[in-house]
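Of the protein chains in this complex, all but one are displayed in their positions.
Every chain is named by a letter (A and B) in the order it is written, and numbering of its residues begins at 1.
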Amino acid sequence: MALLETRKLNKRFGGLQVTADVDFVLEPGELHCLIGPNGAGKSTLFRLILGEYQPTSGQIFYDNSDITQLEPHDRIRRGISVKFQVPGIFKALSVRQNLEIALQHHLEGLSLREEIERHLDFLNLVADAGQPAGNLSHGQKQWLEIGMATSLRPKLLLLDEPTAGMSPEETYATGEMVRALQTEGMTVVAVEHDMNFVRQVASRVTVLHFGRIFAQGSIDEIMADVRVAEIYLGHGHGAERHA
Amino acid sequence: MFDAVVGFLYQFGDASAFLVLCASGLAIIFGMMGVINLAHGEFIMAGAYMTVTVAKLGAPLPLAIACGALFAGFIGILLERLVIRHLYGRPLDTIVATWGISLIASQGTLILLGPSLADISTPLGSVQIGSLSYSVYRFVLMATAAAILAGLYLLFNFTRFGVLARATIQVPDMAEALGVNTRLIYSLTFGIGAALAGATGGLYAPTMTLVPTMGAQFITEAFVTVVTGGGDVFVGTAPAGVILGFIRAAMTTWQGQLAGQIGLLIAVIIVIRVLPRGISGLILRERT
Partner (left out) sequence: MSRRSLFLRLASRLEGPQTLGRGRRFWIGAAIVLALTAAYPLVTDSYTVGNTVYFFNWVFMALGLCVIWGYGGALSFGQTAFFGIAGYAYGVITLNWGADYGLTLWATLAAVALSAIVAAVLGYFLFFGRIRGVFLGIVTLAVTLVLERFMAQTAGPEWHIGSARLNGFNGMNGMPNLTIPWPGDDGPLVLAPDLPLYYFVLALLVIVYLALRILVNSSFGNVLVAIRENPERATMLGYDVRKYQLAAFVIGSSLAGLSGVLYTSWGQYITPSSMGITAAALPIVWVAVGGRSDLTATLLGTILLIGGFQALTVYGSQYALVAMGVLLVVTVLLAPEGLIMALAFLPGRLFRARARETA
């Protein structure tokens, strides 16, 4: 039974069709990557799943229930979590407090404090725990946010360009971490541009183009697909653009 | 019956003209630049005071009003350079700072120039329609409101400055990259907004008593109109002025002055809730 399923999901902004007839199915335990040229609608799809945008038409099913009308915070409480492209942490608050806010959801007292320390240790942020989170390096901020997103113990984790701005070493470490999350039972969907990362983690890849699903398959199948190369290079005319 | 209809139309036109005039300057500053200027009423007061002072020196009224507008515009540019420019992107702080400026301006004027200024009389007398007489000057104001809207439209759509200003405000980095002096554009645009306020003050000066706190009468109506209208001056402020003018006139005719004011305030509360981007948002159907 699919963990996440979108049926005929459409989103228009005025005259612009950003998401077109997307039937996206995600099995539990998958490590799925969403790729596609800029403007293909990848981030929009995330925002639709999260409930930040309401679809123009179509439905979203999560864990066997229709969540299309559900408020974002309710979807989070059901086990979806997200890490945004631009680090969405609380910059003026301390690193420790950032984690506390994430963890106090389901923990309190002594176990809360212990779990915060565990996370600080895991994220290598013990030394900076008292600093305002805005003072961290870019990579550290990304990791903190991933830490906060995973601390909710989600069933489905959405990562929007998790390795943006990271060095190759950091990217590899992030890839290993994502794979470790999968072995703990998390299903992960990541929007990515870095093909090395995609190759490192993905079991399946979906290519979006002009808001439609253009191609799906394993990373090797996708890399071998000539049409995919074309849409990246710009002479692809894959899906017709709806005005 | 005829009298009642004409009377209502007169009230309606008068209220709409008032709203459009006091809102136009604020619409540019808030609508286009996103700056909340709670000192808007004081720009109006400055224009009124300067207009009356110049008129008393013997100048004809239109010239005096122009002086009032220029004076207010000049102060606006000064203010933008000293204070406002440091607060772009900080709307709540802008509210607090401009409120402070409003206090300094109104109370400072009270200290320096006393509780009131000798006023000038309304020119042009009155005309008889049906069995009631109406002030001709008020009709002039209605015409002026329409003329100012037309002038703004021409300015922002057909002049080099206007197009540059709109570009700068919408995408400042791009404009800067293209060599536009964005700082100057911001100053001038703010100055134009202030000058419009000054003109409003000058235009209404012959019809009011001039006290340092006269700005307060304009600021609420101005904000209500701008917020109802939304971001665009032409597709927003103008229709908003007309619609709110209608509401104002209707409430006033039905229940009196205070009811008119209350009606406007309630209207803005409802509009913010129902049409978060105002009328222009509805018409232009922006991203929700």
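One rule holds in what follows: a residue touches a chain if its C-beta (ideal position, glycine included) is under 8 Å from a C-beta of that chain, and two chains touch if they have at least 3 such contacts.
Bear in mind that the values here come from a model prediction, so they are computed numbers and not experimental data.
Considering the whole complex, the residue from A:L50, A:I146, A:V205 or A:I219 that touches the absent chain is A:L50. If you put the hidden chain back, the residue from B:I29, B:C67, B:I101 or B:L117 that touches it is B:I101.
The chain that is not drawn here is touched, among residues B:L87, B:L155, B:V180 or B:M208, by B:L87.
Touching the missing chain, out of A:R77, A:R118, A:H138 or A:R179, is residue A:R77.
With the whole complex as reference, residues 36, 83, 86-87, 90-93, 95-97, 99-108, 110-111, 216, 220, 223-224, 227, 256, 258, 261-262, 265-266, 268-269, 272-273, 276 of chain B touch the missing chain.
Considering the complete assembly, chain A touches the hidden chain via residues 50, 52, 71-74, 76-77, 81-82, 84, 88-94, 97, 100-102, 104-105, 108, 148-149, 152.
The rule we apply is simple: only the chains that are shown with their structure count from here on.
Mean C-alpha position of chain A lies 47 Å from that of chain B.
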